[in-house]
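Got a structure here, written out as structure tokens. Questions coming.
For this view, one protein chain was removed and the others were kept in their places.
What follows is chain A.
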Amino acid sequence: MTRKKCVGVLALQGAFQEHIDFLERAALENCYNVTVIPVRTKKELHLCDSLVIPGGESTTMSLIAQRTNFFDDLYTFVHSSQKSVWGTCAGLIFISDELENQNELIKTLHLLHARVKRNAFGRQAQSFTKVCDFSEFIPECTDFPATFIRAPVIDKILDSETVKPLYTIPNNDEEDVIVAAQQGSNVLVTSFHPELADDDIRFHEWFLKKFVVDF
């Protein structure tokens, strides 16, 4: 029998409970030997094989982590090739190498070799849900409801050797922008919120299988 794996969800601020609920359900329904915990401290982080950084405000998360001296622990954790990491929305911003805008406000974890643009579609008035065909990377997932809330996008890939786009959408009829990507075999980022997809846990099932159970 394989060792029980532990997935942490960073719980400094934001929609962490939604991720916990989805991951627990996905683990249960697939009989994965996985526990899911909220992570606010170094002690909790050290229990984890994988870390999900949820949506929320990236400025808030980064500042709280810095003030509690938790930032360095997070930095070490996400840079370990033994660990997997998934950043959604604010989580994508928090782990990126570079920010296209508002750089001075956020100290990032410099994990993802990409430049990220915050609030790339605009304000809340430009938030939206779009049904996306993810079947190129998630088998048979042709109709996933992806919700984008004041969402960031990957503006530029800084290392095309390691960072592979998974999905792009058109932004305001301009060129396509990257809204999901993978770096190496252990880092996943999405600018949208699979944890808001009502009862649809397909994205979390795929993450658990590929980045936790089979990792």
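Note that in this section a residue touches a chain if its C-beta (ideal position, glycine included) is under 8 Å from a C-beta of that chain, and two chains touch if they have at least 3 such contacts; residues count from 1.
One rule holds in what follows: contacts and distances are computed from a predicted model.
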Next item on the list: Write down which listed name, "pyridoxal 5'-phosphate synthase (glutamine hydrolyzing)", "GTP-binding protein RAB5", "Trafficking protein particle complex subunit" or "GINS subunit domain-containing protein", is the UniProt protein name of the chain that is not shown.
Entry: "pyridoxal 5'-phosphate synthase (glutamine hydrolyzing)"
Check: Where the complex has a chain not shown, which of A:Ser50, A:Ser84 or A:Thr147 is the residue touching it?
Finding: A:Thr147
Margin query: Counting contacts across the full complex, list the positions on chain A that touch the omitted chain.
Written below: 11-18, 40, 55-57, 59-60, 63-64, 67-68, 89-90, 101-102, 105, 118-119, 122-125, 127-129, 145, 147, 149-150, 193, 196, 198
